[in-house]
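Heads up, this is only part of the complex; the chains shown haven't been moved.
Letters A and B name the chains as they come in the text, with residue numbers starting at 1 for each one.
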Amino acid sequence: MALPTITAQGNLVFEPDFQVTASGISRCKLRIACNERKRAENGTWSDGDTSYFDVVVWRELAEAAADTFKKGQPILVVGKVRVSKYEDKNGVERTSVEIIGEEVAAVVKASKAKETTPESDPWL
Amino acid sequence: MALPTITAQGNLVFEPDFQVTASGISRCKLRIACNERKRAENGTWSDGDTSYFDVVVWRELAEAAADTFKKGQPILVVGKVRVSKYEDKNGVERTSVEIIGEEVAAVVKASKAKETTPESDPWL
């Protein structure tokens, strides 16, 4: 009964926010926008609402994320999800959702038309 | 860039809340409590905070959940996560997190000491 595991793909909403904590640990905050895709009974896809997720990564992973990622870029995140209740400065209870990223990666994009390689099959 | 996929195990906080929507579709709401487990450098485990997740399941799955689950029971959920912003009745912006359950299952528990079966290996 640990925290849930999540796999999320989304676009970075702002530049990676890298900081070193008071105890000297690297931390990077990322926010991603994930667009819901809905499929109708007839197979047609349409866009739903956008969900935003705050991701925090630590140590070497924080440094790697800060070095590599740019605002707007699609990334893939695997981690745990934590939901917290807290009181804001007006005493109103609020909910925060945070992904603790265990793996982060840059989603790849095709850059040009591809040429095929010879028909040998490396799996056999 | 669909909604993130989540796998969560937690205890049901209240009895399954089953309803039929105005358009005649079965829906069941579940809330689960997931306890964070933290492991120290020396390998020791300790409890962290509890995260609560709201789960909604639809149609046959809603009926099955309502038939089967009881308050307090540990369940396993696989689904999508949606985060929404909304204004409450005082005009304060709030965040809601919801898991749309695609698979729900009852976590099993050992009920008694086990006797071993013969040593034949069904995998071979």
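The rule is short, and it goes like this: a residue touches a chain if its C-beta (ideal position, glycine included) is under 8 Å from a C-beta of that chain, and two chains touch if they have at least 3 such contacts.
These numbers were taken from a predicted model, which means no experiment stands behind them.
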{"item": "Homo-oligomer size of the whole complex, from 2 visible chains", "value": "4"}
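In the analysis below, only the chains that are shown with their structure count from here on.
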{"item": "Whole-Å separation of chain centres (CA-atom averages), chain A against chain B", "value": "22"}
{"item": "Contacting residues of chain A [partner chain B, same complex]", "value": "1-11, 34-37, 49, 51-53, 74, 80-84, 92, 94-97"}
